[in-house]
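One structure, as structure tokens, below. Some questions next.
Every protein chain but one is kept in place in this view of the complex.
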Amino acid sequence: MTEFIVKRLLQALLVLAVMTVLVFFGVNVIGNPVYIFASSECDQPCLDAIIKDLGLDRPIWEQYWVFIGNLLQGDLGNSFTHGVPAMSLIWQRLPATLELAFCALVIALTVGLPLGVAAGLRPTHWTSRVIMGFSMIAFSVPIFWIGLIMIIVFSVSLGWMPAVGRGDTVDILGVDLSLFTLDGLHHLAMPAFTLSLIMMAMVIRLTRAGMREVLFSDYIKFARANGIRERRILTLHVMRNILIPIVTVLGMEFGGVIAFAVVVESIFSWPGVGKMLIDAIAVLDRPLIVAYLIFVVIMFVTLNLITDIIYSLLDPRVRLGGNSS
Amino acid sequence: MSGTVAHTAPAPGVWREFFRSPAAIVALATFSGFCLVALFAPWIAPQNPYDLAQVDIMDSLLPPGSESWTGAPYHLGTDGQGRDMLSAMIYGIRISLLVGLVSGVIALAVGTVVGLVAAYRGGWVDTILMRIVDLQLSFPTILVALILLVILGRGVDKIIFALVVVQWAYFARTVRGVALVESVREYVDAAKGLRLGHLRILFGHILPNCLPTMLVVATMQMAAAISLEATLSFLGLGLPPTRPSLGLLIANGFDYLQSGRYWISVLPGLVLLAIIVSANVLGDRMRDTLNPHL
Partner (left out) sequence: MNYRMSWLLAASIAIASPTFALAQDVLTIGVRSEAASMDPHWTQLSGDTQVQEHIFERLVGLSPTSQPIPGLAVSWAPIDETTWEFKLREGVKWHDGEDFTADDVIFTYDRLRAGVSGAPASPAFQLEKGGKQWTKVDDFTLRITTEGPYPTMAEDLAMLPIIAEHAASGVEPSVDFNTGQAAIGTGPYMFEEYSPGSQITVKKFADYWGGEPHWDQVVFRPVGQDSARLAALLNGDVDMIDYPPTIDIPQLLEDPNFVVSTIPADRLIYIIPGYKHIEPFITDAEGNPMVPNPLRDWRVRKALSLSINRDAIRDRIMGGASLPAKNIVPPGFFGYVEGLEADAYDPEQAQALLAQAGYGDGFNVTLHGPNDRYINDARILEAIAQMWSRVGVTTEVDAMPRNVFFSRLIRGDELSMPGFDVPEFSIALTGWGTVAGEATYTVSGTLETYNAVTGGGNGNFGRYSNTEVDARSVLAKRTIDNDTRRAILEEAITIGMEDYAYIPVHFQVNQWGMKASLTHEPRTNERTRAMDVRRVE
């Protein structure tokens, strides 16, 4: 067991090392940030001074070693534009993104589960067809388009919803959250719903498939034969069984949701990390782009590592070799 | 897929089953329709939207049904540059489908080779390849594609490359799964007994049996690729603005939505939706009829 964990840990570190090279060199070959900041009157000595100040005059390998050295001390460098540590910017903005993703998750579950159950219970009924059609569309439609249409309908035409930004926040244990104010919820509704659509479609499909499978399984037949009421069967036995795969899949997809938040955040000007990434790309704030990507890589590698270890604890076969499909 | 005989096409019964769903028929008709439009775009489109000498800024923002000053009709109106929307959409469909199709085919080829090799060789080759696949799949596609495009810049070739990078792993994993099942079948043992070459067994016997599954995955992946391309183009990465795909048309039209010029954004949006939904319905139906266990 220890050997397995050590092996996986080493693999994770290897992946991290490779990714830092890819990300750092990838981001540092694009464009030249100096010309974005320098004013039109800035002449050559002035440009050289900026280049030197940003450390861009050194060979890229040297820049990389400096970067790695700092990374090992937990420092991902200072943002060009903001001049503050990149990680502090990420931490500042992460709550907004997590809040958005979390609300999307809640919406996906509260809407998706009942719809999926309904579709699973009466698969041939017209309501079921409508639900499945909806899930197909929700799954297919590019979310940026939905976002645009929602802004046009609900903010501009009807004027019900604020088009952009985050609402009032309250400080909860040192983190600013907008989840607990009316204004905050008002601002949160449209982006969270937009972001939830893909997950919602997935929940509907998984629930329906799970329902179909579980309803015909022996133990449900047995329960029915024993005269247990249908409602109790549903809530206790069926739900318990279909929730496990749903939770697993959603857990795995949560990272994807945070990534897709990039799109939703740029449409709704939501001040999260995704919006920050897009802004950083526009002005070529290299340290910030690199920091965000490294942060994401670390997040995903860690999540994978944890999943792997938990699975291996639950299922010893995983440890024994890669050939189990 | 219960027969042990390798066959390249699904049995006629499968097709009959496929056509029992009216939704699938509609989806097939829609999708083929768009493919035909894309194929014959230069002959169908009233205007060549890429020939800037034909596009006149004085005709910009005309609503559907207007006429240009030369009297040519603009059935679906014009965009902000005076481009005929109908023509722009026809060519946009072409670009979107092209990007989806080409990236899908390349990813399929790469993924298939990796998947087959992994399944057939097994051992450490399999372990390493599948680790890479897992790693690739653990990163969200949009983020990987976005960063690749930031580094590479814009262009059809670049977006296709980015889409291949984010898609090949799906194919590799699927193909490996199917191939593992197939490679322990009797016919493979028989072929090995006959001392047929590795390549011959892989591509002549195992591959054909993986095809139906790959077809399903490919259809779904293509839909995802088209949607992803549209999203990236919307974010300003991806395709150059003079050769707009559907996604770029939508993005361009967004600026005009508030002043009531809905046609520039909404019409390409609906077409994009129709393409993706029909591709997904097709894929769904194929999965149900070809391989209910996928």
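Which chain is which? They are A and B, in the order written, and residues in each are numbered from 1.
In the analysis below, a contact is a pair of C-beta atoms (placed from the backbone, for glycine too) under 8 Å apart; a residue touches a chain by one contact, two chains touch by 3 or more.
All figures in this text were calculated on a predicted structure; none of them were measured in a lab.
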item	value
Given A:Q11, A:N70 or A:T181, the one touching the chain that is not displayed	A:T181
Option touching the unshown chain, where A:L9, A:V84 or A:V106 are the choices	A:V84
Omitted-chain contact residue, chosen from B:L39, B:L52, B:A72 or B:A109	B:L52
Which residue of A:T20, A:Q63 or A:S266 touches the chain not shown here	A:S266
Touching residues (missing chain, whole complex) on chain A	29-51, 53-54, 78-84, 89, 92-93, 96, 151, 155-156, 159, 162-166, 168, 170, 180-184, 266-269, 271-272, 275-276, 279, 281-284
For chain B, the residues touching the chain missing from this view	51-53, 55-58, 60-61, 80-82, 153-154, 236, 240-242, 254-260
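Everything that follows uses one rule, which is that only the chains that are shown with their structure count from here on.
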item	value
In the complex with chain B, residue positions of chain A that touch it	11, 15, 23, 26-27, 29-30, 136-137, 139-145, 148-149, 152, 156, 255-256, 258-260, 262-263, 266, 278, 281, 289, 293, 296-297, 300-301, 303-304, 321-323, 325
Residues of chain B defined as touching chain A within the complex	122, 126-127, 130-131, 134-135, 138-143, 146-147, 150-151, 176-177, 180-181, 223, 227, 230-231, 234-235, 247, 250-251, 254, 257-258, 265-266, 269, 272-273, 276-277, 280-281, 284
